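Every protein chain of the complex appears in place save one, which is left out.
Lettered A and B in written order, each chain numbered from 1.
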Amino acid sequence: MKQFFSIDDVSDLKQLLEEAKVVKENPFELKGNIRNKSICLLFLNPSLRTRLSSQRAAQNLRVNVTIFDVGSGGWQLEFTDGAIMNSDKAEHVKEAAAVIGTYFDLIAIRAFAKLEDKDYQEQVLSQFMKHCPAPVVNLESSTRHPLQAFADLVTIEAYKKTKKPKVVLTWAPHPRALPQAVANSFSLWTQAAGYDLTIAHPEGYELAPEFSGNAKVEYDQRKAFEEADFIYAKNWSSYSNYGEILCKDSNWMVSEDKMKLTNNAKFMHCLPVRRNVVVSDAVIDSKDSLVVEQAENRIVSAQTIFKRLLS
Amino acid sequence: MKQFFSIDDVSDLKQLLEEAKVVKENPFELKGNIRNKSICLLFLNPSLRTRLSSQRAAQNLRVNVTIFDVGSGGWQLEFTDGAIMNSDKAEHVKEAAAVIGTYFDLIAIRAFAKLEDKDYQEQVLSQFMKHCPAPVVNLESSTRHPLQAFADLVTIEAYKKTKKPKVVLTWAPHPRALPQAVANSFSLWTQAAGYDLTIAHPEGYELAPEFSGNAKVEYDQRKAFEEADFIYAKNWSSYSNYGEILCKDSNWMVSEDKMKLTNNAKFMHCLPVRRNVVVSDAVIDSKDSLVVEQAENRIVSAQTIFKRLLS
Partner (left out) sequence: MKQFFSIDDVSDLKQLLEEAKVVKENPFELKGNIRNKSICLLFLNPSLRTRLSSQRAAQNLRVNVTIFDVGSGGWQLEFTDGAIMNSDKAEHVKEAAAVIGTYFDLIAIRAFAKLEDKDYQEQVLSQFMKHCPAPVVNLESSTRHPLQAFADLVTIEAYKKTKKPKVVLTWAPHPRALPQAVANSFSLWTQAAGYDLTIAHPEGYELAPEFSGNAKVEYDQRKAFEEADFIYAKNWSSYSNYGEILCKDSNWMVSEDKMKLTNNAKFMHCLPVRRNVVVSDAVIDSKDSLVVEQAENRIVSAQTIFKRLLS
């Protein structure tokens, strides 16, 4: 593994999940020599779980970790080749990525979608991967959130009762327009893991075809929930009408009565979650809610990837 | 000790002060196994001494320490049960506290009073303590600043000449409305230590009865200073007219001529201090000023508490 941008960087998902299990059971056990290694976490956007779980993952590995908030600690970066930089951008990614990648042994980057047309070009991550000599890890980019999806798989693997559980990724309402990154990666990773994936959402909320893949699409949320083993709630804005909110229908909130349609499904969400908008208190506070354990597994997924890339 | 929210969490103040002495004399000596432990410091407000002394305390203990600026690094939290979260709060404390308390072995939180009516309910700290599985340490909450008071006691213990020194907590002017937290905790801790406490302030600045306790109250600052062994200056806003500034009388500034009324008293302040508003240059720059040593003892108090809670 040379980088961790997407599931395409994982040639052996089964093996990776095995490694995660070992990391979870023995978080402080080290093999191989990664002494003196140093990780840099770059944030272009706010973060709670990603920021904290990545730091804890590095601490568990006993490697150094440095946080850099690009906007507040530093300055705006230019990402366009050939730009005449006489405006608000003080440094080109060519220098920034080259320098940071010289300073550290691994660079992990968070750069949300701006809900602008060129998001799917993944400019920030692709430019960093191009110009940075150290391996790059995706801490959520415009279109993907692979460490989240990896943590979600670790969670599902621990709770699934059948080899091919029915997993439902359901859209849910939200007051703000959000990226599709979590949904995109969840779709790719659950399909790669061989689960039976249904994506439920109002019309107009179809994911990009390269991300929905062979998942079943269902516009009737109640129908989707029938016999489900896992309900994964998440809001995203429209891909076809890019970045737009087409629906705020509160009937799409995940509620107790809908959970009763399932096969005693576990409830999942990547957090942060808007209570009583995305999901009712009763569901997220129930014994079947896995949201905190999912979050805990973010340490596991980050630590497993850092370990691979530093070894 | 399961948490460190207030002096009520200290069942053995004398023993705690003994432990602090040992920590101060041998800051790098470790007993017990706290290897691999990890502390998270959460800031909802700015900080200098608390932020830096807490980090140094963790470094002395050779445990990992992670800073999280909730507002700038993350997002606003919702603290109200049952809230329909369709506005500006992106995450409920239920999830935030549960997740952060899963990631780390100890959580320390700074959350100032907002000088709003419900401050005395201590919503932030109490919600974190309720939902966080790891022990919680108060780095100054709406009504209390126990690590400051503990450091103040360590300081007084080192300089007191009698078993029951006369300690005067005197209100002083300030351009802004400040919380009562430092004054409240100083009052409780000095009384618990058995000192002879007088609180001097203009009328209308009485602390809440549960904090002033059995302290003498004196409206005449000069009279209060007579025979004092320690003068502790601090501004606070009114409790009865909650959060209001009732007085800016510069005659309440601590000055050299007033210090002459004392029993060669030491001067104390928790810092940051407004020079020539709260206290004159001559007093704070004198050989009897303990403000820097007090600040230094913030490492000692934090380290002693962290050590107890992690062991």
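The criterion applied here is as follows: contacts are C-beta pairs under 8 Å (C-beta built on N, C-alpha and C of every residue); 3 or more make two chains touch, one makes a residue touch a chain.
Since this is a predicted model, take the numbers as computed values, not measurements.
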Residue, one of B:38, B:53 or B:212, that touches the chain absent here: B:53
Hidden partner interface residues of subunit A, rising order: 36, 38, 40, 64, 66, 68, 72-75, 78, 82-87, 90-92, 94-96, 98-100, 102-104
Those residues of subunit B which, in the complete complex, touch the missing chain: 28, 43, 46-49, 51-53, 55-56, 59-60, 69, 72, 175, 271-277, 281, 285, 291-292, 295-296, 299
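Criterion: only the chains that are shown with their structure count from here on.
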Separation of subunit A from subunit B, taking each centre as the mean of its C-alpha atoms, in whole Å: 39
